[in-house]
Structure formats: C-alpha cells, structure tokens
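Apart from one protein chain that is not included, each protein chain of the complex appears where it belongs.
Note that the chains are named A and B in the order they appear, and that numbering of residues resets to 1 at the start of each chain.
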Amino acid sequence: MSASSWIAGLGIISAIGQDVQKNLASLTAEKTGIGEMTWLRSDHQGELPVGEVKSSNTELAANSGLSKKLPRTALLSSVAAREALVDAGWQVKLAPRTGFISANTVGGMDKTEHFFEKFISNPAAGKLAEVVYHECGAITELVADYLGIRHFVSTVSTACSSSANAIFTGARMIRSGLLDFALVGGADALTRFTLNGFNTLMILDKEPCRPFDENRRGLNLGEAAAYLLLASEKGLEQLKKKPYARISGYANANDAFHQTASSPQGTGSLLAMKGALEFAGLSPNQIDYINLHGTGTTNNDIAEGTAIRILFDPAYPKMSSTKAYTGHTLGASGAVEAVYSVLSIQQGLIFPNLRWETPMKELPFQPVTTCLTNQRVQHVLSNSFGFGGNCSSLIFSAA
Amino acid sequence: MVNMNCYIRATGNISPQHSLDPVTFSQTRVHTTQDYFKVIEPDYDGFVDSKLIRRMSRIVKMGVASAITCLRQAGTENPGALVTATAYGCLEDTSSFLRRMIEFEEKMLSPTAFIQSTHNTVGAQIALLIKCHQYNNTIVHRAFSFENALTESTLLLGEGMGPVLVGAIDEITKDSHTLLSRFGLYKPTDREDPHFSGNIAGEGAAFFLLDKDPDHHPLAWIQGIKTLYHPGNDETLRLFFLDFLNSQGFQPDQVDLVLSSHTGNKERDTIDQYLLDSLFSKKPFFPFKTLCGDYPTASGFALWLATQLLAEQKQPAWMKDLTFPLNHILIHHRSTNLHHSLYLVSRC
Partner (left out) sequence: MDNLMEKLKGQIIERLNLKDLKPADISDDQPLFVEGIGLDSIDALELIVLLQQEYNVKLSNADDGPRVFYSVRTIADYINANSGVAKASS
C-alpha cells in the first residue's frame, strides 16, 4: 500500500460544542446536545427534538467573518474548516498543493425554502440572492474561496455517507501524489426540507434517540460541520507538526437492496466494514472501538448490528453511537464521527452510547454506556451508512 | 488534474440529439426555437421493469437508461465502480417536495418525492437495478462535477477497481428554468448562421465505461483533463490551454478539432472566440453546446460527441470542415467564466 494519510488538524462545530475542545468536554461529561429547536422555524417545533448548533446565523457569521445572509451550511462549514487549518498550522502558501473536498446534502436549502414561500405563488417573486448558493457545490466553493484554496475543490453528496466518502477522496488523492494536503469533511445545517422529509419516512423519534436499544424509536436530526486536514509525509514536514492519527482503512460498498431501507442482513454494511479491514490489513480483533452509524432507527441498527455480529463474532470490540449526543447530522456525520474517532485514539477515550437501557434481543453484544478513560485505542472503525445503500467505513489508527 | 490515461470502452447518452441512434444522429441535427433544449427520451420500458419505473422521476429514468445503454454496449453488467456527477441533482422531486411542504404547511407530505430528491438517487438506482455492490459515489460540484468524477475514476482505475461506470446527469424543470432565466443566464443568438442556438439551457445524461488499458477495443482514449477555476484574465486562460497541451506533449496545431463552448451569442462568446483566434485560428472547431444546450455537466455530452467522432471516423452530415483521419480532439467546457475544463481525447 502507498503512503498513509496523516491527520494533522481537526475542526468541528456541533450540537455539543463550537470547537474541538468543547466537543471533547461534552463527550467526556456525557452531555447531550439534543433538545428543542431554537433557530429552525418549523411547524414541528416542540414536537421533534434535534441536535442544533447553539448559535444563530448572526453569531456564526461573527465567528467566521462571513455574511450572516449566507446559507447556514456555509457558515457552519467555514467555522469548522478554518479551525482544522489553524489547528494544523496550515498556511496559504501551501494552497497550491492543497485540495478541499467537502460534503453536504442540503446545500443552501435553508435559504431556498424561504425563497420558495414567495416563488410558488409568483414566479417573479422572491429574492434571487437567497438561491445563489442553493447547489451543494456552491457552498463548497464559497468556503474554498474564503479559505484561499482553489487548486482542487470538490463536493461529495451520498446522503449519510457523504463526508466519509469525502474524507477518503482526499486520502486517495494524497496517496496518489496529486496533493500534499487535503482538507476533508462535511457540513449540513438543519432545514425544514430534511426535517419534514425524514418525518414522512416515520423514522424520527419524538424523544431523544436511543441507538442500539431494543426500544429505540427512530433518529433525531442534527446539524454540524467537521473537517480533518490530511497531509502526506512531505506535507507533515512542511507543517512541522506531529499527526494525531492516520487513515489506515476505507471501503465504500453499495447495499443495492432498497432506496432507503438497509437489507436485514446488512450486506452493504458488512462489505464496507470487511473492505476497510482488508484495506488496513487488520483483522477484526485488532479494532479497539467501533463508532457505530447507530442512528436509532429500527432498520439501521439491526442491519448494522447483524453485520457486526457476522464480522466480529465472538469477540466484540467496545462500541457506541455518538449520535445520541449530536443527532444524525447527515452529510456531516461521517466527518463528525471521524473527529470523534481521532479524539478517541489521541485521548485514550471510548465515548458512551447515551440513554441506552435494553440490549437488542437479536444481538449478543451491547454498547458502552459510560465514558471510558485511559484506554489503549490503536484502531477505530467508523461507520456511515446512508440512503441509496451508500455504505462507507473508515479505519483510523494511531500515528 | 492532468494525466488521465483511460480508455472509453462504451457509452450511453440521452440528449437533445438522436444520441441513442448513431445513424439518425449523424444524418439529422435537432434544433430548437426555444431558450432551452429538452432531451429526446426513449421508451423507458425497454430499460427498466415497470414496477420499478413507477417511482422514478425523469432524471432518474434518463440516468438509468443511459447507464444501461452503456453497459449493454460494453456487454457487461458488472462495473467495478460507479461514479455519478450532477450539479443540480434531482430538481423535479426537490421542487415537488418543497412546494407541498409549503402549501400543506408541513403536514401530510408524501415520502416518495423526498426520497428521490437526494443527489445520489441516480447512482443508487443504477446500483439497485444491476445489483451492484461495488464502490458508489456521487460528485456534486457545479461545472466541475463531471471532471472531478473523471479524476476519481482514474484513481479508481489505478487501484484496480475498473471498469468504472461514470456518468454526467442534469435536468431542466419548469421551476429551475424559470429561476435560472431570472439570473439572466440565457441569451439568444445574434449570428445569422442557423446552427447557432444562442446561450440556452440544456440537459442530458451521458455515461461511459472506462478501462485502464486498451484491451477491450476502446472507442477513444482520454489522454488528460484539467480544470481551471476563476481565471481572472484572458492571458491566464490562454496559458492554461498551452500548459495543458504541452504537458501532454502537444502543440495547438496538433489538435484536429476543437469542441468549443461557443453558443452564437457574441457577448457571451468573446472568450471562446479569443481562444480560437489566438491558439487555433486554422483549426476546425465545433460549438458543442449548440447541440445540447448549456448546463454544468454538458462536458458529458462533449465527451460523448468526441468519442463518436473518433470511433466512427465519419463526418456527420450537418458538420463541416473535418479532415480525416481525426486523431486528437480538444474539448473546452466553459461555464460562465468561472469554470473552465480541457479534455484531450484521442483516437485508439
């Protein structure tokens, strides 16, 4: 295998904190970010708990220096992306060998849905400024311009596995020598569109979610942005920085079963996890922690759980879903969980699966329920499984 | 990115031209009097079971039919990886869900439109239909969506994950056309030549099966592609062209045909004309957007056209000035003046 991708910088903004340190503090304090909707204006306010970032657009704009009129996804993305670059000690002079690969699923939809309120009754109505950044790619470009990266910029959108795929696209480009640095991850803001969309599928829990619990009733949506700055060996030398960890494994497979539901035996999940292990040259018993996709839906958790049973039986690593903290952040989830996986390695922590009470009767294992410290975490498997059968797994390993 | 070195084994293209029927395509050119081109749609029953088709929106049907055409041409049902590119995604379902959400005040909404609105729907449906568990990704990056998908495809080929099925898909809907028109994107032609359409909207679904080696009787060879974002001035652009060709070991006079982004509106065409005049003044050129319209993934159509010309080695009845053998085609895909891509495609 060619060179690993080293992880030199981290950035995140989520329901449990505005930056890496605050996220870490919430994780260790077992403090969830799921609660009432504040900023999102929806008829489901008071009915559906969400993992909202605790900042208004005005506050996010002040944080990033961008206009508060921009789509929320762009504001979130810019805050987290900048944190990762600063954390890594990246400078603009490195831009000619840097790529920015970001994922999102909603684009500027928060502005578009506002625009449509007027547009649908009068095609000449509505402010065009609200739809300029509607496209997923337009959000990425806006943030790339803000950061000063233009050498290679791209956007991935594969539902819930989006940012996991973006992460590995960057890693692949570094391995092939096309880049020395790749800022990779994703962002998605809460929107009425996604909230209502998921509600039509009847997979939203009206209470805070309980992933991998026998009595789980669905997921809570969340919003976040998270990025890693990946570097080649040469890039690391230029940053003069010790890496946090490296990406050692990756696989992307398709369930090819149904548009939204996972196959009961977790075909896609199994292929993705197996593939990632093969890529990394690891056997299942070398995994110290699985950060589960674990949305809390009936379907995902049994499919993912079944795939884990098939692959890891009889020795199961510690595992948890951190979506009980953040909600399901869709296009950002793979990246959020990548950051948490790296923190797990770096800090020797295994995060709990909050609000878990009852084991799933089909599964011979259960998640971790308190935050474990002083753990030796060498290899973490992180799963991201999405609509359209898009299943991706990443393995992060100690540097 | 520059060096691609991949071979096009097969293609499938649903476009405003007769691209599913090569004979008709080379004899009959389709024009439009509107400010948009709509694709010529096949009978989708020939591609998808009616039980499955019922839920598919137009763009999904276009993408699926184009992908299946490509696989049938290749005689395989098993790509090693599947990458789709779309700038706008599934617009019809997005609009439909949005409208209902607003009109019904977030109550009693139907799930189908939401499910089909996600950008990866085309890639997912193709995988579902051909039962493909392999690598599956969707790139949604404006006018570089297809180019970035091709870059990814090359890397996948390099890792032994071929053949790669890669496609470019975008659609026009009533809402999207109304909106994009309000941005002043479209302008009529002011040239007398009836072959110019003006800067008008387009749509299409073009798929390609790519190999790393020329072992499967390839139709054409993509030597390299390169993108340039926001050139800033004409000279930067001109140098971009020269650098790209030089990196492939080429000079401008070795290009046999330029597929340009002219549309026949003088104001919009100034940059295209400048490039032709300064670099390719003696070369034949053909403005491909006058066949497919202007949309972010129109380079998919251009690559298909280049492949056709190189593989067939025949001049369509409605083209002129081509000399044969036609060995090297340069595609310039320009979207406003922000996104420029170049492709060097050669005969096998």
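One rule holds for everything that comes next: a residue touches a chain if its C-beta (ideal position, glycine included) is under 8 Å from a C-beta of that chain, and two chains touch if they have at least 3 such contacts.
A quick note: this is a predicted structure, and the numbers were derived from the prediction, not measured.
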Residue of B:P22, B:P42, B:P111 or B:P284 touching the missing chain in the full complex
B:P111
Considering the complete complex, identify which of A:T98, A:T140, A:S157 or A:Q259 is in touch with the unshown chain.
A:Q259
Using the touch definition up top, pick the residue from A:A62, A:V92 or A:M202 that touches the left-out chain.
A:M202
Logged for chain A, residues touching the omitted partner chain are 200-202, 258-261
Absent-chain interface as seen on chain B, which is shown
50-51, 54-55, 108-112, 115
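Here, only the chains that are shown with their structure count from here on.
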Quick one: chain A and chain B, Cα centre-to-centre, how many Å?
30
Over in the complex, which chain A residues touch chain B? Could you list them?
42-44, 105, 112-113, 116-117, 119-120, 123-124, 128, 131, 135-138, 140-141, 150, 152-159, 165, 169, 172-173, 176, 178, 192-193, 196-201, 252-260, 267-268, 271, 386-390
Residues of chain B defined as touching chain A within the complex:
1, 55, 82, 87-89, 97-99, 101-103, 105-107, 109-111, 114-121, 123-125, 127-128, 130-142, 144-145, 148, 152, 155, 158-159, 175, 178-179, 182-183, 229-230
